[in-house]
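Taken from a larger complex, these chains appear in their original positions, while the remainder are omitted.
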């Protein structure tokens, strides 16, 4: 069976699914998204793309943006970045402050909130958030080969108003000397990066640079692709990363907007979207879709 | 360059290395192992084997035994095992009791000590430790195709005498109803499984069943191979698992005796041994050897 047929099959199977998890409701802009939506899109190494469902509906990529800021930060700072953030799974919820206290204000990895705030702070480096956001959008648009990708300012403002836990993380790291810019400035950039909107089609294309073998623009070196994929595998789904590795067997990064970006190294970039989340805060149907796809395509990196 | 030449090159480069880490010294039997020893062995998918260094010197496999007990436990209990132990990285040291208290006596994964004790307890299931150990040795001997693999009784006795932290973990889980057998009995089996001795040659051959494509005996189903590899990737190096994934890019499991078993899915099983440990308790030169091998062979699962 070919890729298109497998996607159609997965779409059909998941359409019947009643339990779709819980839509994130901490800001009104996310809460009112229709939970019935679903999309799955795949770009193969040869550049061909296949999509099913609502693949042209923009959604808030939220934490998936952390993959792109990490790529930029590694390009700019290289291994110096690791002085400020670790590379280990956290063993705690995505927004936990516990670990930070135990480890002197150095977040465990770049994909939990605290770590992503540090990464954003590192590339902000005295510039205005506007400049950083301009560079980030350029990177993502280049990756996707599509200029129609924007920030939803209303979402960013809502997050700024309600993001007290992120303010707590930022001030805490600042107290430990692990934030260079004023918390307001770094978080201003952070909340806007999370408010980027993309369609599933766009997101799959933007993930091509992580396939690591033709098929997309070479935005980072092969060695760096491997490392970003390793970090996505180990830490990309918060405290559900082990579960994703066990079930899906691919590097991936989820966002609270219901999106998932996954990579089958050498083979494909995958984007899935469904707004309902499971207990770990990852898209419920999105995870299942990527799991079904990986199994039917034989794409697990584990054999 | 072929595999044998690459191995020879790695051997030569690492021979000059002066900083070889610290040999584990909590029991005399491990403390007196010569730190200058080093071995690396590879079995390719076609069954051919290449080794360098002290590949025929037996060493204590310690925590690497957890891979084999997990394979047996999954074969016997299937997914019921996961009611008693999780599949997430721990974010804590290998013998931490902190996480257990926070999560009601259910260890985070089968490769930290608490989780491995639960796995052993699950397959003990009312039998005598002797029977379990017989079955485990049979499994390992079948996997390696070699009957000359034994338990070092003196090591087992030493660990029993000094293993108070493991006794604490076992009693703690028993207090939470997550240990079926008396702690003495389960730990008796556990300390003996850790005291199994193998050579690097034997260990690489014993890892063939995880390659997942010919080359070795089919001891578990392909789906299970993928899952064991996923768990090794996520949790196989304690609180250094993220580091191993980042540097090496292969599933692997380390032991405090200085051994590492790693798998390049579809391609090879790898065993490395050098007694000196790094800060996370994993073999210092062993890790470097596997990292060099994976890079030069292009074996990273991440692209």
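Here the chain labels run A and B in written order, and each chain numbers its own residues starting at 1.
Operating definition for what follows: a contact is a pair of C-beta atoms (placed from the backbone, for glycine too) under 8 Å apart; a residue touches a chain by one contact, two chains touch by 3 or more.
Computed from a predicted structure; not experimentally measured.
All protein chains share one sequence; of the complete assembly in this entry, 2 are displayed, while the total copy number is 4.
In this section, only the chains that are shown with their structure count from here on.
Chain copies chain A and chain B are related through a rotation whose angle, from the C-alpha fit, is 180° to the nearest 5. One inter-chain figure worth recording: chain A and chain B are separated by 32 Å, centre to centre, where each centre is the mean of the chain's CA atoms. Touching chain B in their complex are the following residues of chain A: 86-92, 99, 108-109, 210-213, 222, 225-227, 229-231, 233-235, 239-243, 245-246, 249, 251, 263, 265-266, 300-303.
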